[in-house]
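With one protein chain withheld, the remaining protein chains of the complex are depicted in position.
This part shows subunit A:
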Amino acid sequence: MVKGTIEVEHLTKTFKKGNVQAVKDVSFNVKEGEFFAFLGPNGAGKSTTVQILTTLINASSGKVEVAEQDVIQHPHEVRKHIGVALQETGIDPSLTGREMLKLQCGIFGFNKEEASKRTNELLEVVQLTESADRICGNYSGGMRRRLDLALTLVNKPKILFLDEPTTGLDPSNRKSIWEYLERLNKEEGTTIFLTTQYLEEADFLADRIAIIDGGKIVAEGTPPELKSQIGNDLITMDFTSEKETKQAMEILNEELEATDLVNKGQQLVMYVQDGTKRLMEVVRVLDQHSIPIQSINVDSPTLDDIFLKITGEGIGEQKGEVKHG
């Protein structure tokens, strides 16, 4: 029995077209049964990595083993043990959902009865039984995603690769996919490699997260590890103008020797070890300089904050000004 593991060493990928270095010296391991999330913004290199790991494209250099097989030397073996849902769904719109699933079963060597049985099971799982005999060209986006997911499960894969499986789904569809993936991971022990732009998604689902930005892994660890990397608390202050934010940043930097500060326009975020104690000092110092604070909060950091701190950018935000100590 092969193990559902992934080993990646010094992986790089340069696309000749446009001479883009999409992945730069990436190394990581995923253990059998682990739920691993690759988290990063647009263009970070997530899809490129997935395509290399799943035998679709070749790496420029580096070594990749999936299900204990080298993806370059034994792609055929690797394909037997993986299920892949790429960022774009892969569906023939002129077939019905049932026909798509049966075809996929056939390709994996199922006979007629096995194929019918597995098809019915999977239709049930992704709640498409009622629409199974409709042409999938007429499915909604959410239904297509669900069918695509069902297609990846046909061969009971050891490792499931999901490239942004919930992007564009409404909250209830997203929730049901999350629940299903959790069950698959816990009950069947399927190794899952998932990419996402949503921090809450990685936080909620993953045992371990790698944050990728500009083709490099910039941080890696369990969600609590990542959170503790940046201090226990953060203080968020709102001001009425960008000028005041700037002044406050300078004052806090000089007087409190606060170094981990992120300027987000009219908002300033300060990473600290003891939030409640520092809060008093912040209020006092800013008051001395007569800078009015609109609001001020102490929170424990979310992955969003981690991302902001590490990459200097919030998801979908302008580049922030970062000061590191």
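Keep in mind that, in the parts below, contacts are C-beta pairs under 8 Å (C-beta built on N, C-alpha and C of every residue); 3 or more make two chains touch, one makes a residue touch a chain; residues count from 1.
Simple rule for what comes next: contacts and distances are computed from a predicted model.
Asker: Of the options "S-adenosyl methyltransferase", "Multidrug ABC transporter ATP-binding protein", "Transport permease protein" or "Xanthine dehydrogenase family protein subunit M", which is the UniProt protein name for the chain that has been left out of view?
Answerer: "Transport permease protein"
Asker: Per the definition of touch given earlier, which of A:Val20, A:Ile135 or A:Ile310 contacts the omitted chain?
Answerer: Selected residue, touching the omitted chain: A:Ile135.
Asker: Which one touches the absent chain: A:Thr54, A:Gln69, A:Thr166 or A:Thr311?
Answerer: A:Thr54
Asker: In the whole complex, not just what's shown, which of A:Lys24, A:Lys63, A:Lys80 or A:Lys264 touches the removed chain?
Answerer: A:Lys80
Asker: Of A:Gly62, A:Gly106, A:Gly142 or A:Gly214, which sits in contact with the chain we cannot see?
Answerer: Within the whole complex, the residue contacting the unshown chain is A:Gly106.
Asker: Extract the touching residues of subunit A with respect to the undisplayed chain.
Answerer: Within subunit A, the residues touching the omitted chain are 54-58, 75-76, 79-80, 82, 84, 86, 88-95, 99, 103-104, 106-109, 135, 151, 155.
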